[in-house]
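Right, chain A next:
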Amino acid sequence: MLVIEQLYKSFSTAQGPLAVLQGVDLQLAQGGSLALMGESGSGKSTLLHLVAGLDRADRGRILIDGQALDGHSESALSRWRRHGMGLVFQQYNLISSLDVAANLAFQARLAARLDRQWLDYLTTRLGLASLLPRYPEQLSGGQQQRVAIGRALAARPALVLADEPTGSLDEATSDEVLALMLQLVGEAGSSLLMVTHSPRLAARLEQRCVLRAGRVQVEAR
Partner candidate 1 sequence: MSPLLIALQALLSHWRRHRLQFFSIFTGLWLATALWTGVQALNSQARADYARASAVLTGPAQAQLVARSGERFEQSLYLQLRKLGWQVSPVLEGRLRFAGEQPLTVRLIGIEPLSLPPAMTVAGTPLQGFDLQAFIGTPGQAWIGPDTLRQLAVTAGQATSSDGQRLPPLVVQPQLAPGVIVVDIGHAQALLHASGQLSRLLSSDEARPLPAEIAERLTLQAPSDDGDLQRLTDSFHLNLTALGLLAFVVGLFIAHAAIGLALEQRRGLIRNLRTCGISLKTLLLGLALELGVFAVLGGLAGVASGYGLAALLLPDVAASLRGLYGAQVAGQLSLPAWWWLAGIVVSVLGALLAGASSVLRAARLPLLALAQPQAWRLAQGPWLHRQALVAAFLLVVALGCWQWGNSLTSALILLAALLLAAALLLPALLDGTLAWLARVCHGPLKEWFIADSRQQLPALSLALMALLLALAASVGVGSMTEGFRKTFSGWLDQRLSADLYLTPQDTTQALQITDWLARQPAVTTLLPSWRAEIRLQQWPVQVQGIIDHPAYPARWPLLEQSPQAWAQLASGRAVMLSEQLARRLNLHLGDKLQLANQAMTVVGLYADYGNPKGHLLVNADWLRGHLAQAKLSNISLNLAPDRVAALRADLQQRFALDDSRVVEQATLKRWSSEIFSRTFAATTALNSLTLGVAGIALFISLLTLSQSRLGQLAPLWALGVRRTQLVWLSLGQTLMLSSLTVLLAIPLGLLLAWCLVAVVNVQAFGWRLPLHVFAAQLLQLAVLGLLTSLLASAWPLWQLARRQPSELLRQFADEI
Partner candidate 2 sequence: MKFNVCVLIGLLLLGGCDPPAPVPKSFAGLGQDAAAFKQVTRNHPLVFPLDHAAHNGFRIEWWYVTANLRDRQGRDWGAQWTLFRSALRAGPETSDWDSPNLWMGHAALTGPGGHQVSESLARGGIGQAGVEAQPFRAWINDWSLQGSDDISHLQMTASGKGFAYRLNLVSPGPLVLHGARGYSEKSGKGQASYYYSQPFYQVSGEVERDGQRLTVTGNAWLDREWSSQPLAAGQSGWDWFSLHLDSGAKLMLFRVRETQGTPYRAGTWISAEGSAQALQGEQIQLQELAWSKQENGREVPTRWRVQVPAHDVDVQVDALEPNAWMSTRFPYWEGPVRFNGSVSGKGYLEMTGY
């Protein structure tokens, strides 16, 4: 469902242009999961942002279900983010002014695809039922990430993008949260593209690839 072809992206810096992606090719099947690995600065997050439509590529194509993203307008990209996918970041995922319940339902309501039953199910599964009236800053890191996962899956998006979703958690919590996420992604029928630098976590996904020098170096099944 996701096809990336010859993607180039560079940033202008004080020291001149910095080429981050130099011809990335990648494929992810419907319902599949892919771990994107690489060293710091290898361009993992940039690739993720490009897929999310948060940034635009210099060259190359991103095809979602056969449709190219790069021709889309800003509002079309917004619509794509709202309806087509769920995002989980390493930090600052949540809207601090809204409580847990409102955060969980936020994207689904925005996309007008709120399924109460499914949301209740997610809430229970994520162990957030007792935390609904709380506000983000009253939650622990693991709890915050679980809310972010719940919110990303609430609208059953076609694609879930996760950027080091457990990066700020300790190992045990990290494993637990990831297991839960994989399970729920599966139940939602979504595909998952996850950026991580941990081979241990990556091993739990169906596919893995490593970004090095702006290209996908290894792709293992």
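On the choice of candidates, all candidates are chains of the complex that A comes from, given by their letters.
The rule is short, and it goes like this: contacts are C-beta pairs under 8 Å (C-beta built on N, C-alpha and C of every residue); 3 or more make two chains touch, one makes a residue touch a chain; residues count from 1.
Being a predicted model, the structure only gives us computed values, none of them experimental.
Note on chain A: across the options 1 or 2, its touching candidate in this complex is 1. Those residues of chain A whose C-beta lies close enough to touch candidate 1 in the complex are 11, 20, 40-41, 43-46, 49, 52, 54-55, 74-75, 78-83, 87, 89-98, 102, 105-107, 109-111, 135-137, 163-164.
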